[in-house]
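To start, I am sharing the structure in question, which I have written as structure tokens.
Now for subunit A:
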Amino acid sequence: MEALFSLVVGVLTASGTFLLLRGRTFPVIVGLALLSYAVNLFLFSMGGLNTDAAAVIGDSTAPSDPLPQALVLTAIVIGFAMTAFLVILAVRARSELGSDHVDGKTGEERGKG
Partner candidate 1 sequence: MLDKALWISLTLIVLALAMNVIRLARGPDIPDRLLALDTMYVNSIALIVMLGLWLNTKTYFEAAMLIAMLGFVSTMAICRYLLRGDIIE
Partner candidate 2 sequence: MNGGHGRLASRWLPTPTLSLLLLVVWLLMVRSLAPGQLLLGLALAWLIPLITRRFWDPLPRVKHPLKLLRFTGHVLWDIVKANLHVSLLILSPRRTPHPGFVEYPLEVQEPLTITLLANTITLTPGTVSTNIRLDRSSLLIHVLDLDDEQALIEEIRQRYERPLKEIFEC
């Protein structure tokens, strides 16, 4: 199970990274989202992969480490804020630079699809 979990995190990271390198704003946004899923899962798993162990006192006999969960929660929110900014920046960049290429028109002309 640990191996499968790590594999998933790895695949998410790889896909996100691949998208990041695509050179268009939207894939970059999606790539960052994938990357942050990967990162959140990674961070979350530092508390161990426990079943039926919600960190609610009284609900489970051996609650798992709540700290990584709290960290991931914060990371999700911050990630959302950052994504939101990036999305709007992408819209802005498109209107300002006339292209959705991350390098603007010059990037488009360079033929980096």
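Regarding candidate selection, all candidates are chains of the complex that A comes from, given by their letters.
Going forward, a contact is a pair of C-beta atoms (placed from the backbone, for glycine too) under 8 Å apart; a residue touches a chain by one contact, two chains touch by 3 or more; residues count from 1.
Everything quoted here is computed from the prediction, not taken from an experiment.
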*What candidate from 1 or 2 touches subunit A in the complex under consideration?*
1
*Contact residues on subunit A for candidate 1 in the complex?*
51-52, 54, 56, 59-60
